[in-house]
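In what follows, a structure is listed as structure tokens, so that the remarks can point back to it.
Presenting subunit A:
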Amino acid sequence: MSLTLLNAVIAVFIAICFVGLNAAYLVWCERKGAGFYQRRPGPMENGLWGLLQPPIDGVKLMTKQLLIPGGVDKAIFMVAPVLAMFPALISFVTIPFSETIVAHPINVGVLMIFASAALGGMSLLVAGWGSRNKYAMISSVRAVSQTVAYEIPLLITTITVVMICGSLNLSDIVQHQLGGFWNWNIWPFQKSVGYNLLMPISFLILFVCAVAETNRAPFDLGEAESELVAGFHTEYSSMGFGLFFMGEYANIVIGSCLITILFLGGWSCPIGDLGFFPFTNNVGWFLLKIYLIIFVFIWIRWTFPRTTIYGLLNLSWKYLIPISLFNLLLTAGLLKVF
Partner candidate 1 sequence: MSIQETTKQALSELFIDQATDTVIAEPPPAATEESVDQEEAVRLPGVIDQNYDTKGFHLDALVEHEQLVRAAEILFGLGFFIESITGVDWIKEDQLEAVYDFSRYDFELCRVVVRVFIPRTDPHLPTITGVYTGANWHERETHDFFGIVFDGHPHLIPLLLPEDADFHPLLKDFKA
Partner candidate 2 sequence: MGGYFTELFTGTKSLLDGMWVTLKEFPKRPVTLSYPHESVKMYRRFRGHIELIGDDEGKANCIVCGMCQRACPSGCITLAGEKPEGSKKKVLTSYILDFTTCSLCGSCVESCNFDALQFSNEYNLASTNKEDFIMDLLKRLEEQK
């Protein structure tokens, strides 16, 4: 028992370090990427290629005054950023980075991630409500309706994969896809279900849902800087804002981890385990895959304009949910046949 607890504490500590570093350097990547997409160099001044920018930003955020607007409910106002960060950290506990690197493998890891992701939506509501600001309020209401709408196709798609792999354990799902890229769930032919032509589309649906769940452009209705100033974190300064920021990037990492595990074979080497170093199933492949997905996240963000709330809900209810439901039924049928 105590060993498990210690294990968990160490895991959370490592997760915090990982999340913190990731958040900091993902911001750098985002800014640099934005720069390259926009014909400019991005951060350049601090260190080589601006690599010192994130720590300096961190110092700036930490030394700033934490302003609390007059008349807010202080408890709620203060708890919101923590609530944004906490579920993201929890989720990392179950994510298998490789066969051995996993903090605490849970049999129902998928459920665990979704449970904490749902909690993430809560933080936006709390922040919007606690800020005593009309923009923040509108933003939080938007964000919650968005989360509700996109959790459904996300879950349905995940269930499809879970059915194919026959397990809710994330490690088992990856194990099911080992042995070369042709075994990944993204392809329309599967070992267990034969030909399911909708699998690539399911992957896309999961991807879109991940973008929407993490409140990223083009689904960043919660932030919508040209409409709602800064949305739910309008009133936050200093580390309160910093935590929201870190939470956002942590969520992006979790989202891409989930996509990698469910569809891209997790830590598996794309050409099968050849038995010598880079070509073994190791954590390097996992990280490579998640950063590739994050690159696409950044690419999308700096390409598209923002949708509106009805566009977002239309997409979810008219396209994503019917198609993913159809795929669920199809997969169930195919499972019976093969």
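What we mean here is this: a residue touches a chain if its C-beta (ideal position, glycine included) is under 8 Å from a C-beta of that chain, and two chains touch if they have at least 3 such contacts; residues count from 1.
With respect to how the candidates were assembled, all candidates are chains of the complex that A comes from, given by their letters.
Not measured: the values here are computed from a predicted model.
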Options 1 or 2: the chain contacting subunit A in this complex: 2
List of subunit A residues in touch with candidate 2 within their complex: 35-41, 44, 299-300, 302-304, 318-319
